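I am attaching a structure below and will ask some questions about it afterwards.
Removed from the display is one protein chain of the complex; every other protein chain stays in position.
Then we have chain A:
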Amino acid sequence: MATVQVSEAEKVYILHGIRDDLRVDGRGCEDYRHMEIETDVVSNTDGSAKVTLGDTAVLVGVKADIGKPRPMVPNEGYVEFFVDCSANATPEFEGRGGEELGTELSNTLYKVFNNKHSVDLKSLCISAGEHCWVLYVDVLLLQCDGNLYDAISVAIKAALFNTKIPRVHISADEEGGKEIELSDDPYDCVRLNVKNVPCIVTLCKVGHRHVVDATLQEKACSVASLIISVTRKGTITCTRKVGGGSLDPESIFEMTEAGKRVGKALHAPLMKLLQQEESLGKARQKVGFLG
């Protein structure tokens, strides 16, 4: 994880600021930095999104491929995650430096997203027990300035919203074998239902309070944080504690409640934005990476 050095006096300043509900950048404890979301940024994926949150930037690409369903769940497709920590984000990721963080992130994402309650896995099934769609979700960290989980989850939701899976037709030939035919029309595709895809909220315990969307400096002052994934309705689908410190049960309860509230409020503006972008169609000005 990218780290920054913070002196003792700076820590005291940040700590007192959070106690007074006025953080270094003027935000309150439950405010996010402003977020910019753009979908359909990588042309050779089936769905992609780029999210910048302050100085954190992540790019997510979704690629659909035909595979064999898992034996335990023959009528469901599945989702695979891979997180790549680019050395552009921080020199620490050079070589194998980002591998540990990458595995940790992808394991968490797997827990959060790969179940039938988050993503409609049944719709990924082509023919039970034989063929299904596998969604390969590749996450690329372009810049790190804290709060990776939240940015990644928003980007994944946006990319899944943007994903277009080609329609397939199954035809049986004379010998009883099945043949899969892809539609010739590139616009003949299926969209995923992202209604129940959760967003992750990371709450950092700093002093006696907790903050959402912590910057690297604030993260350096916190001992432990709680990762909560919340759906549109406010259902918590996964929680995880990260960091070396301990949290007392009371504050976990408080943080869960706050996370639920914040997480619920994330979905409405996100969906509104995605729909707005969609409705612009070709008229949308593409910004991409050089804007």
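We take it that a residue touches a chain if its C-beta (ideal position, glycine included) is under 8 Å from a C-beta of that chain, and two chains touch if they have at least 3 such contacts; residues count from 1.
Heads up, the rule we're going with is that contacts and distances are computed from a predicted model.
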Undisplayed chain, where the name is taken from the UniProt record, one of "Translation initiation factor eIF2B subunit gamma", "Queuine tRNA-ribosyltransferase catalytic subunit 1", "Exosome complex component RRP4" or "protein-serine/threonine phosphatase": "Exosome complex component RRP4"
Contact partner of the left-out chain, one of A:E30, A:E80, A:E130 or A:E254: A:E30
For chain A, the residues touching the chain missing from this view: 5-10, 12-13, 16-17, 20, 22-28, 30-38, 52, 261-262, 265-266, 269-270, 273, 276-277, 284-285, 287, 291
